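All protein chains of the complex are present and in place, except for one that has been dropped.
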Amino acid sequence: MTQMEACTASLDPWLAHTVRIVDITDEIADVATYHLEFVESVIGKSFTFRPGQFNMLYLPGVGEAAISISSDPAQRGTLDHTVRVAGNVTGELARAGDGATFGLRGPFGSAWPIEEALDGDVVIVTGGIGLAPLRPAIYELLNRKNEFRQLTLLYGARNPFGMLYTDEYDGWRNRGLDVNTTVDRASPGWDGNVGVVPQLLDRMPLSDPANTTVMCCGPEVMMWYTARSALGRGIPPERIWISLERNMNCAIGLCGHCQFGPTFVCKDGPVLRYDRVASLLRVEGF
Amino acid sequence: MTESSLNEPTLGEQLATLQFTAVLPEGVRDALAEIAMERCFAAGQFLCRESESTPELFLIAAGHVGLDMLVPGRGQVRVLTLGPGEVLAWSAVVGNHGATATGVATDDVRAIVFPDDALLNLCQTDHDVGYLVMRELAKAISRRLVATRLQSLDLFEEQSPS
Partner (left out) sequence: MNPETTETESAFLPKSELQSLITLLADDGYQVVGPTIDQEAIVYDEITSVDQLPRGWTDRQEAAKYRLERRDDDALFGFVVGPHSWKKYLFPPLTTVASAQKTESGWQMQTPEPDTTKYAFLGVRACELAAIAIQDRVFTGGPYVDPVYNARRTNAFIIAVNCAQAASTCFCTSMNTGPKCSSGFDLALTELDDGFEVESGSDAGTAILDRLTTQLLTAEHTKRAAAARQRAVDQQTKQLNTDGIRDLLLGNLDHSRWKDVGDICLGCTNCTMVCPTCFCSSVEEVSDLANENVERQRHWDSCFNLSFSSMSHGTTRNTIASRYRQWLTHKLGSWEDQFGTSGCVGCGRCITWCPVGIDLTEEVAAIRGDTAAATSGGAA
């Protein structure tokens, strides 16, 4: 929690800092990564975040959107956010170009359990745009490769055109991440795996399930069945972590929007231990 | 293509580690090992053909098999990829006529093959074995069904902005 206090968020929770778009990378359809820098360099120098945390990107006059940070926490260059157009704020952002300025509040939220996964295997299971909030975790795990054992990525998409960051996979493989991709639907020319990620988790070799940590982000149904597969493989429920998404308005646990039972997804989450929320996940409309 | 097994685990030892047979009692696994044989397929070779009879049940021990269905106008469409521990070509075992997909090796595949007549005979003469084998087959089909349902839910469908 002290890293959160290092930024101004807890001191002045409604104050947004000005950021500028340095570059925009078009990813897949309707998805782009915005490479941002703080206009005030003193803010940029003191801004730190942990993998899994998010910022509120503020487009004045339009509103805020909660976007996970998708860059490497250790690199001091730009702060990257991979954004899919899904509403007014993200739609307005998609019309912005290099040099445009807007506001940023953060970082907020809980982080992927890097420390809890030490000395064990890590399986990252994700799909579609869910890879974005896990990419910082991948970077950190690879930066600290010696502190973990087998690192595996299971990544699913609707089709081959729905995969993020494809040009990074070989680099990750070279650094020691076993990258496995799959699609729901093959397109002509796809010779990779066809099927859903829980199926990959069902059959991958696990040398030590009791010491394996699963970090999962994607549609709730996907996360539910991934957890089911993980439990079936003998991975303990307290080592399965998911990331939830809810309507977020304040990001500081005060507006009430993002509640999921007792959990404020913005403040207690978005990264949550599976066993702490499992009983509520399948309650319709909760 | 048939190759004799190299200095590798015995069939019984392999069945102990593969998902389809791992939870069966050792005696049942031994009985299955008795009637089974290993077969290898190079990438591109077929294990079974859609609509054709399937005289053998395959349990993948290594490598991956793509399941394709012929859709006129689209050609062979891959609907699923199977890997170690998964079974295919159960049509005849469950009493259906003809495979519902073509199984083609996508890399070097080592499969444990159970001839249907020997497998059904084993199940028929020893109903305890038969019950356990069929239950594992039902579980495998159930897992396949859940996976297929998740695919058809189209969870990553792109949403257009409201």
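Note that the chains take the letters A and B in the order they are written out, and that residue 1 is the start of every chain.
Following the convention adopted for this analysis, contacts are C-beta pairs under 8 Å (C-beta built on N, C-alpha and C of every residue); 3 or more make two chains touch, one makes a residue touch a chain.
Owing to the predicted nature of the structure, the values given are computational and were not obtained by experimental measurement.
**Q** Thinking of the whole complex, not just what is shown, which of A:Tyr34, A:Tyr155 or A:Phe264 touches the missing chain?
**A** A:Phe264
**Q** Just to verify: which one of A:Ala86, A:Leu142 or A:Ala278 makes contact with the chain not shown?
**A** A:Ala86
**Q** Name every residue on chain A in touch with the hidden partner chain.
**A** Residues 1, 4, 9-10, 12-18, 20, 39, 58, 60-64, 86-87, 101-103, 245-247, 249-250, 252-257, 259, 261-262, 264, 267, 280, 283-286 of chain A touch the chain absent from view.
We take it that only the chains that are shown with their structure count from here on.
**Q** So, what's the distance in Å between the C-alpha centres of chain B and chain A?
**A** That pair's centroid distance is 35 Å.
**Q** Name, in rising order, each residue of chain B that touches chain A in their complex.
**A** Those in contact with chain A are residues 19, 64, 66-67, 75, 77-81, 83-86, 106, 143, 146-147, 150-151, 153-159, 161-162.
**Q** Which residues of chain A touch chain B once you look at their complex with the stated criterion?
**A** On the chain A side, the touching residues are 29-30, 85-88, 90-91, 127-128, 156-158, 162, 182, 184-186, 188, 190-196, 198-200, 202-203, 218-219, 221-222, 225.
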